[in-house]
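Here is the structure we will look at.
What you see is part of a larger complex, with each chain still in position.
Order of writing sets the chain letters: A, B, C and D. Residues in each chain are counted from 1.
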Amino acid sequence: MDKVVQKAIASDKRWRAVYIACGLLIVALTLLMGAFLLYQGSQTFIKAHHSIWEFLFTSDWAPLDKTGLFGGKVGAAVYIVGSLETCLLALIICLPFAIGSAVYMTEISPKIGEKYFRPATEIYVSIPSVVYGWFGMTKLVPLIKNIFHPAMGGYSVLAASIVLAIMIFPTITTVSADAIKSVPMSYREGAYGLGATRWQVIGKVVLPAASGGILTGIILGLARAIGEALAVSMVIGKTRSFASNLLSPTSNLTSAIAADMGNTAQGGEYNLALWTMALLLFIISIVLIVLIHKLANGKKDK
Amino acid sequence: MEDKITIENLNLYYSDFHALHDVNMHIQKNEITAFIGPSGCGKSTLLRCLNRMNDLVEGCRIEGSVKLDGTDIYGGDLDVTVLRQRVGMVFQRPNPFPMSVYDNVAYGPKIHGVTDKQELDEIVETSLKQAAIWDDLKDRLNKSALGLSGGQQQRLCIARALAVKPEVLLMDEPTSALDPISTSKIEELALQLKKDYTIVIVTHNMQQAVRISDKTGFFLLGDLVEFGETDQLFSMPKDERTERYITGRFG
Amino acid sequence: MSRAKKKDRFMTGVFYAIGWIMLAFLLYLTFTIIFDGIKGFSPDFLGAAGNGIFNQFFNTIYLVFLSLLVSVPIGIGAGVYLAEYAKEGKFLSMVEVSIESLSSLPSIVIGLFGYLVFIMWTGMSWNIVAGALTISILSIPLITTETNNAIRSLPIEYKEGSLGLGATKSETIRKVLIPAAMPQILTGVIMAAGRGFGEAAALLYTSGQSTYVNWHNFWKITSPTSPLNPFRSGETLSLHIWVMRTEGALNPKATEIANFTSAVLVILALLFTLVTRRISDKMRKRNNGGK
Amino acid sequence: VIGSSKADTKGVSGTVNAAGSSALLPLVQSAAKTFMDENPDSVVNANGGGSGQGLQQVSDGTIDIGDSDVYAEEKLDKKSASKLVDHQIAITAIAPIVNKDAGIKSLTTQQLIDVFTGKVTNWKQVGGNDVKIVLVSRPASSGTRVTFEQYALKKTVSRSNQSLETDDSGTLIQMIQSVEGAVGYVALSYLTGKPNVTAVAINGVKPTLQNVYNGSYKVWTYEHMYTKGQPKKTAVKAFLKKMMSKDYESKIEGMGYGVASKLSDKAKKEHK
């Protein structure tokens, strides 16, 4: 028996090391990736001597594409604005549907919700984004073109936003539904016990109580939208100018990276500027994550 | 004395589980009625019938009638939101909403259409005073209610229920999560409130029933075994099962 | 009073409408994609040559399989670390932030990282292993998070029960906690696999955009034309849609092929979701003793 | 192994990875197919991505052959470029193409410049229908674009910030077909399949191989296949050899590319 115990204790130590190694691996991976992006992305400012201001707030985009040759313009504002406006619009389109569906499947018809809506939403999640992009390109773009007859065909901010809205819908819906579900039954009972109607219970007690979780869902959705490359690039038109309205095309960070990264000379100004865009995306996702944590902690502290 | 609530031939089923068998009971105005019995005997179930809280439970079916001042609450004559306003409820575990103390108490009046700020202020103050917690909380009205102690939370929930000016107050083991000191505060409170309200309380604690209730009902496996004056039920129970239960030879 | 009731009715109606609109839209989406796929279908799409997408289908499965081989052990290990070994504090929150940022990083960025590390540093050309490893970076955080949550949400009684019998911590983890958490861990694994099926941007520069295999060489793993050779270029279904839109656009059948590929992917997603639910329900049922 | 007529390349095994110029892609793909039919144990992965990508990746050493419409020196630094070996296998002409609705058959050089710099915004201003002009371009790193701007637009830079941008020539053609009034440019090889677009004549000269050979159509460039050093892998060697063999020339022409040996002196001299 003693031997068995000793063996068990030794193997316990070994397993512990294995688990810790796995945890460390993830941190190492993230740090490596962060360091790599930071290094590559900062060269625009260090090696090519552009200012951060120029990169973020000007829209003159004419970087030179030859290894070691600098002196072009790297104003990425068009891409940045393009990313922001498509994501924001996607959110605006998506939110009422996502939260509405989440409420429907948890509060209004929980049985049908569990049986049909949740699996349906899961299917939405597992449809690849290129398929959404392809759908957008072959169905949505022509539709927009036929309805509004915009000058540049249907490729537009609107098309990109709708495709993104469809993509982030399941994320926001499932996270919100989970948040709503985890609102303690006792809150609902408390409110019903005071004679509240269902809408009063949902609107005044359940949704506010779930707001932290819903916000997490929104931010996760946003992170996904900001990072989506191919689906957006299929429908946004990739025009290097600010969109004058919802129906005009523009470009965004991810489509620029996807289109040009492999195509530009390594270490050239163009290439470096694209890496700076990637770094910007990385920073945006970290900021969003930290924001989630702040919100979650803020809720706890109360 | 007059009947506030009359329960007649009440049968209740959770899907195919028959949880209450033919319960008959008269609950009188301005009295405290206690429900006792071992775990799972149907105390909470019956209590929740009285303001139709069981409507929220999927698969729950009710036969027989429950009358509030003579009106069948399961008939179409009484809207369920009105019913619940007239028959308030305090739950086993304190369940304040995650909002400020003030908003918790003002919640009920607000949803019932009170919008005047001053009127709300008054209601909040009176209710908190009635619940004997005004002094504790008057300086923390805008703090979150979740930061209060268990006893304070429970009294806040009572205040919240009082704020909608109910006629009946149902309390489901309101002190089971509380320490002795908070418990005795709540008990005192119940004794005070019975002047203005009709109170029904579920308790696991027989001493508590003895201390505060006028009438007691003893339940066993879904049957109302015995119902009568508290003193009498505890001193000379009519039913042998009641006797065995209160002398502790059971469960 | 009746205003509150009216409003309640109205809002209930609104929620019904939204719920059903979304369901209807999903049905529309699914059916148009499948219908369009079938409309332009010709039998040669099923083959392994020319317009056929069988090779891409095979590559997809193979690549996902390889990536799970890497990401499942690491993901579960890290999840266990988080749930059972990490101490509350700065480091734990650092790991958590790492995982979350990893999982929300734009996949194109991860693809570029994968290109740098698995292609340039190794000096190899596009290959399936590089694609699988890149996908693993995306899927490890999913499995880790899910494992962490699953283990954390187990009742403490399981752990106490096992330790109370004199089991060591790692025995408790391996023999009680992980099996009990399996239904939910499986969800994470499936999500990770789904990510592999769907990902294209991360594979653009890693797994390659073309496939040539000779099915007669199936077992000759070292042959460059063997389907099993993990170091050959292997384009997946999702990537195929992208390729059909760009380079493949010369092919007069490009649109039909892309439509058909979309349909296949949607059907795969459907099957996947259903099968997963089945499996994890079954497991849950078995664990719960049929309750 | 199934018998093949080409005894010299028979039975080669190994992998060839080629990527880059989308202008050259159709040729490489078709050559790859022929080559693999003849050598069942070999694999030729032919991808596009653009000239920049081809040069970059061959210089990184991640592919064997980088296809490009431009000289490596124009992209890479001197050191990297000097390590690459150029195999000029064909020439290609670039043609402006417009959507049928524009009603345009021919433009002068000046008109072309006006269109691509945004000076004119409606086709009726240059003799076409009353349809708005929509520019469709390729990324700055595209060899097709560089060639087109250099020879057709006389080195003026087109207004890329007013144009829809496409990753490669295939997508570009699809856009020109589907967007009313769209105009862009592709290699001739993309027009052999008779897509539903109009190839525009420049100053009355139609974009045909014949006109390139005789020096009247000026918008063309050499197609390069770069290797890093002399090719070492037998499969790569064999593949290049195959593509540059005399009897493959007819195939090349059949696909819309030109053969350097047929260029007239006039054409060569005027092309800088």
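Here, a contact is a pair of C-beta atoms (placed from the backbone, for glycine too) under 8 Å apart; a residue touches a chain by one contact, two chains touch by 3 or more.
Keep in mind that this is a model prediction, so the values were computed, not measured.
*Asks:* If each kind of chain appears just once in the picture, what does the full set look like as a formula?
*Replies:* The structure file's complex resolves to the formula A x1, B x2, C x1, D x1.
What we mean here is this: only the chains that are shown with their structure count from here on.
*Asks:* Counting C-beta pairs in contact, which comes out ahead: C-D or B-C?
*Replies:* C-D
*Asks:* Would you identify the chain whose C-alpha centroid lies closest to the centroid of all protein C-alpha atoms displayed?
*Replies:* A
*Asks:* Please flag the chain sitting at the greatest distance from chain C, going by CA centroids.
*Replies:* Greatest centre separation from chain C goes to chain B.
*Asks:* Please tell me the distance, in whole Å, between the geometric centres of chain C and chain D computed from their C-alpha atoms.
*Replies:* Comparing mean C-alpha positions, chain D is 37 Å from chain C.
*Asks:* As a quick test, compute the distance in whole Å between the mean CA positions of chain A and chain C.
*Replies:* Comparing mean C-alpha positions, chain C is 17 Å from chain A.
*Asks:* Specify, in ascending order, the residues of chain A that touch 2 or more different other chains.
*Replies:* In chain A, the residues touching two or more other chains are 197, 200, 258, 262.
*Asks:* Could you list which residues of chain D touch at least two other chains?
*Replies:* 60, 167
*Asks:* Which chain pairs here would you call touching?
*Replies:* The list of touching pairs comes to A-B, A-C, A-D, B-C, C-D.
*Asks:* Taking the touch rule as given, give the residues of chain C at its contact with chain D in the complex, in rising order.
*Replies:* 119-120, 123-126, 208-214, 217, 223-225, 232-233, 245-250, 252, 254
*Asks:* Which of the residues in chain A end up touching chain B in this complex?
*Replies:* Answer in residue numbers: 111, 184, 186-197, 200, 204-205, 208-209, 302.
*Asks:* Over in the complex, which chain D residues touch chain C? Could you list them?
*Replies:* Residue positions touching the partner: 13-15, 17, 22, 25-26, 36, 40-48, 60-64, 167-171, 173-174, 190, 193.
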